[in-house]
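Shown here is a partial selection of chains from the complex, left in place.
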Amino acid sequence: MIALLLRDLRLAIRAGGGFGLGLAFFLLVAVLVPLGVGPEPALLARIAPGILWVGALLACLLSLDRIFALDREDGSLDLLATSPIPMEGVVAVKALAHWLVTGLPLALAAPGLAVMLQLPGGHGWLAISLALGTPALSMIGTFGAALTVGLKRGGLLLSLLVLPLYVPTLIFGAEVARRGVTGMELGTPLALLAAITGGAVALLPFAAALAVRINLR
Amino acid sequence: MELIVENLSCARGGVIVLEGVSFRLAAGRALVLRGPNGAGKTTLLRTIAGLQPAEGGAISLPPDSIAYAAHADGLKPTLTARENLTFWADIYGRGIGDTLDRMNLAGLADRPAMNLSAGQKRRLGLARLLVAGRPVWLLDEPTVSLDAEAVALFAGVVQGHLAAGGMALVATHINLGLEADVLDLSAFRARPRIAGGFDEAFA
Amino acid sequence: MSIWEYANPKKFMQTSGRLLPWATGLAAAALLVGLIWGFFLTPDDYRQGSTVKIIFLHVPAALMAINAWLMMLVCSLIWLIRRHHVSALAAKAAAPIGLTMTVIALVTGAIWGQPMWGTWWAWDPRLTSFLILFLFYLGYIALWSAIEDPDTAADLTSVLCMVGSVFALLSRYAVNFWNQGLHQGASLSMDRKENVSDVFWLPLLVCIAGFVLLFVALVLLRTRTEIRARRLAALLARERMA
């Protein structure tokens, strides 16, 4: 399974995708929103935590269809399914690789972008909320990708399926970030966010593996 | 060790394609699947590989014994030949040894797979069988795109596998020159009917 | 006699064929009585005027929107565990009805909201969770229509329905949480205990009964259609093969 993880990371880097691009997208959202909304600092500071969370969510979303589609098209997925690795392991590794390539860099970069969006403080909480929430985004996204792997490039269908599933994570994540920024008490949303991530990571690999197996036949 | 298929029915796209397929394959033996395009060779191999459920009948084979080579090779264009092979070797928990040499790919080891010609890619895809270390090889038209020399090379590889006690089930239109039994799938073509109890009971 | 006998398509077609006229008739009667009673024979509300009468469409539709999803969940579980095709097709049949109910609830709510709150839409938790439910329906239906093989589609949509239900519940809770700190106060959640007096309550019950019956009738009808569609596809396939 480590082999699979390493291969996926290496492919992400070779594809010119990899760490840089998820980040770059995040950066672009942070640039575009002021362009679209207008430059007032007070307004931007108010919407910054929410917008950055929405941006992170979209950055995850954009890269979801890579998770299985390439392996399906070139036949590797069939071959992996007949290999000694259980499908649950394959799915979990894919989600982990996706998180390492997308979620983790976003969490690390968020404080910098928060400065661009005129956020006065609380950058640490923003980063923590992202670090805690993005694993759930990757895992849920992997489940969505597993559902649509048989379909010819169901890119937008995938988005449609996954986004409602992202809602609780988004709400609690943005809430943690917002409360962190304004210095309010944030124990409850933080605990809920952690619970969602824990639950998703513990249970969704089974559902996703089931979906992949159904799609392969 | 034996692969036993008994009275197997397989479906593809909701239609039963083959029925009543029975054969036994002992260690050290190969079986060539013949049949015109659309006879159901791919369907049968996928069913035996466990990628799709059988519609009826039974397959018994030793656990964890299958290495499957499909129409598609599963190569990653951006990885080099060696990286591609090493990945599969790791998946099966083994090393690649002199496999590249044996498939006549030594000179191309560090070239990304996307820069290989069709036949070179195919050889690399087949090299995966050697690193899998599995006794039962399911080969779906393995020699497509290969030139005569490469076909002979691959036939030798299969022969070696059989000599070491392996088995091979080969769907092919090309004569590999293997000493093997032949199973003509035309004989098992199903009368046209719909798979799955529901539609069938109904229509 | 086990209830699973009705999972046999022939048996189901027979029984549902017999039930359908009754369900339709009763639904029509209840709706007619309930709506006429509600719209014309109740007094105007002292605060809201006649707009209050939207409640007779709004509340039953909202309830059925949720119940349709529950029914889909049960059917999906039955399909995954016992693999009864009728169950899967019933789930498929219920989805567009649930979607329609959701839309009715949203639209009547919006129409109601305009005079009440001066806006068509507000990010009230209840409204928001309904919007999310709408998205779940949309995704579920889109997935059904995107997959060609019916059994594969049934499997995958069932998995989606199960996972989706968990997340729908979570969102419902999350949305409440999200709007708590910034709550707009009473104007959003109309105080029903005070306003909905018996005068409204009884016709509302009749309307709800009518919507339940309507839902049953529509699900039966659409399931029958789905079964027939599959049969047609099977016959066409057979003809093509012959």
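Order of writing sets the labels: A, B and C. Residues in every chain begin at 1.
The rule is simple: a contact is a pair of C-beta atoms (placed from the backbone, for glycine too) under 8 Å apart; a residue touches a chain by one contact, two chains touch by 3 or more.
Nothing here was measured: the structure is a model prediction, and the numbers come from that model.
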Write the stoichiometry of the complete assembly in this structure file, using the chain labels as they appear. A x2, B x2, C x1
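What we mean here is this: only the chains that are shown with their structure count from here on.
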Could you give the separation in Å between the centres of subunit A and subunit B, each centre being the mean of its C-alpha atoms? 37
Inter-chain centre distance, subunit A versus subunit C - centres from mean C-alpha coordinates, in Å: 32
Quick check on subunit C: which residues sit in contact with 2+ other chains? none
Provide the list of subunit B residues touching at least two other chains, using ranges where the numbers run on. none
If we count contacts the way the header does, which residues on subunit C are in touch with subunit A in the complex? 132, 135-136, 138-139, 142-143, 146-147, 152, 155-156, 159-160, 162-164, 167-168, 170-171, 173-175, 177-178
Going by the contact rule at the top, pick out the subunit B residues touching subunit C in the complex. 13-15, 192-194, 196, 198-203
Could you pull out which subunit B residues touch subunit A in their complex? 46, 49-53, 64, 66-68, 70-76, 78-79, 83, 87-88, 90-93, 128
